[in-house]
Each structure stands twice: as C-alpha cells, then as structure tokens.
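For reference, the structure discussed in these notes is given below.
The complex is shown incomplete by one protein chain, all other protein chains being positioned as in the whole.
On to chain A.
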Amino acid sequence: MLSSYLTMAAILFCIGLYGALSKRNAVIVLMSVELMLNAVNLNLVAFSKYGVLPSLTGQIFSLFTISVAAAEVAVGVAILIALFRARGVVNVDEFNEMRR
C-alpha cells in the first residue's frame, strides 16, 4: 500500500519540479511549487498511516504545511502582482536582477 502512495507522490513531485524549472509564466511556476509541496504532504500522510511507527504527527505536520503554503502563496502572488504592475510581464526569464 505504502509504495503506491510514494510512487504517486514522486510522480506529483516530478511534475511539479518540471513545471517549476521549465515554465516561463510565474503563475504556473507558483502552481508547480504548490504541486511539489502537496507531493510532500502526501508522503507525510502516507507515512503516518503505513509507516514503521504510525502516529498522528505526520497528519498534523501536513496541516501545518498546508497553512504555511497558503501564506507563502499569498506572499508570492503579492510579489507577482507588484512585479506585473512594475514591468507589465510575469515571465520569470525576464527577471534576472539576482545576477547583480
């Protein structure tokens, strides 16, 4: 049972990773990041049920993660909107200010 959950989570994570690294649109990048986070959540829940030492800790952690992710998305979207207002685009490959 555990391995199918883990496989599912791995697939989700890889899709998210692919999206985060290859999409130009910042909104989609943010969504891909969410996907990766959720793959992790899935792992946590799966381990809490079928792991070597089953306990509730995993489920509670995943709740924490979800709430933190929500906050993160709020910040991320706020930055995106500020960027869009300033530049008029949301393409990540046009933002390379970190170089300097």
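In this text, a contact is a pair of C-beta atoms (placed from the backbone, for glycine too) under 8 Å apart; a residue touches a chain by one contact, two chains touch by 3 or more; residues count from 1.
Keep in mind that, in the parts below, contacts and distances are computed from a predicted model.
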| item | value |
| --- | --- |
| From "NADH-quinone oxidoreductase chain L", "Putative tricarboxylic transport membrane protein", "Beta-ketoacyl synthase N-terminal-like domain-containing protein" or "ABC transporter ATP-binding protein", the hidden chain's UniProt protein name | "NADH-quinone oxidoreductase chain L" |
| Selected from A:45, A:73 or A:92 as touching the chain missing from the view | A:92 |
| Those residues of chain A which, in the complete complex, touch the missing chain | 17, 20-22, 29, 92-93, 95-100 |
